[in-house]
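Missing here: one protein chain of the complex. Every other protein chain is in place.
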Amino acid sequence: MFERFHKFASPPHFHAFARMLSPWLFGVSALLFAAGLFGGLVYAPADYQQGESFRIIYIHVPSAWLSMFVYMVMASAGAVGLIWKVKMGDIVARACAPLGASFTFLALATGSLWGKPMWGTWWVWDARLTSELILLFLYLGYMALQSAIEDRRAAARAGAVLAIVGVVNIPIIHYSVEWWSTLHQGATITKLDRPSMDISMLIPLLGMTLAFKTLFAAVLLVRTRCEILEFEQHTNWVRELATGPEVR
Amino acid sequence: MTPRRKRMLIIGLLLAGMGVATALILQAFNQNLMYFYSPSDVQAGKAPDARDFRIGGLVVAGSVKRATDKLAVEFTLSDLKQEVVVRYEGILPDLFREGQGIVANGKLGPDGVFAAREVLAKHDENYMPPEVAEALGHPGPDATLTRSAP
Partner (left out) sequence: MKSLTEFFAMGGYATYVWSSYALAAVVLIWNVVQPLRRERQLLRTMGSRVQGGRRVAP
């Protein structure tokens, strides 16, 4: 079992695997996006309070969920790299950061575009918004660390420690709306059997979330391939790949 | 203890330590992390009286009085236990309605009336089409809230 994992987690194997899987994920993601956009913009009815402006939810909520999900993937991969010295852990963690940062940015920006017409302000320093902003800084800090440290192994180690320490922010983001009074409302979907959302609005939201998730998985695989190529550029298998027939 | 076990332990301790430290810090700054005070807090004298603070609650149905000549508005804010009268002059957000949750930023006057500089609307986590809302007995946005007995 452990043997097999090690073989799978070796860079050449993972590279081949990622190459095989990513086109499929891109395809599934495109279909989900088409369905989710139709569902969110056309099929879902307007909200009884917020009217059409509530359709921003179909971008905002998947981005916000992904911003936390990607962070957990990044920290877990970092921990695997740190504890078991699995090179693929370091590589995946590094590939996660720009993606997570972009989802966090989207969640903040679309939240702002939603807050202006509904709340009456672009931004407030309440616990939810502030902790999400800290998440963006954690991602940016991780990326800065990666580019500042020349030695890749040292960079991976420092980054993993930062990512693991930053994990404490994730429950804070999630529970901020319960622990403190915030301008941001509470969670809509805490349990799937009785969400505070009409089913006609919920299905497109789940569709868009799956679309975001598959897109993340597909792009993560491509980014991981790039990182593998850079990590392993002096090995024979990468040289063969680079001079192979598919490249030119 | 193998080196791997040791690394696992160090990371576990690091995470636990960070968790405890963060919990303590958050506990210490609990009051400051609250975005607003409730009318009960204000009536109990917990809100600062010298400087600005935010107050949050529901706009009591039937309490909104608008001036005819300018943008001034006065309404009662409730947390279903206590009430505070808020006075404001300016543009209200789209979601401002009777029964709606709002957050106002301003100062408590000596007469016990809260003079707001800014009024923000707070919406809840429920999303539904208007027909469903009507069927559930929300004719408007949460207009079910009525003035509590004094």
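Observations
Labels A and B are assigned to the chains in the order they are written; within every chain, residues are numbered from 1.
As a convention for this text, contacts are C-beta pairs under 8 Å (C-beta built on N, C-alpha and C of every residue); 3 or more make two chains touch, one makes a residue touch a chain.
Owing to the predicted nature of the structure, the values given are computational and were not obtained by experimental measurement.
The chain not shown here makes contact, within the complete complex, with A. Of the options A:A35, A:L113 or A:L162, the residue whose C-beta touches the omitted chain is A:L113. The chain not shown here is touched by just one of A:V28, A:A46, A:M72 or A:I189, and that residue is A:A46. The missing chain, though absent from the display, is touched by one residue of A:S67, A:S102 or A:T130; that residue is A:S102.
Residues of subunit A that touch the chain left out of the display are 26, 41-42, 46, 51-53, 55-56, 59-60, 63, 98-99, 102, 105-106, 109-110, 113-114, 116-117, 215, 218-219, 222-223, 225-226, 229-230, 233, 238-239, 241-243, 247-248.
Throughout what follows, only the chains that are shown with their structure count from here on.
By the touch criterion given at the top, residues 4, 7-8, 11, 14-15, 18-19, 22, 26, 30, 33-38, 56, 92-96, 103, 118-134, 138, 141 of subunit B touch subunit A in their complex. Listed in rising order, the residues of subunit A touching subunit B in the complex are 45-50, 54, 57, 79, 82-84, 117-121, 124-127, 161, 164-165, 167-168, 172, 179-183, 185-188, 196-198, 200-201.
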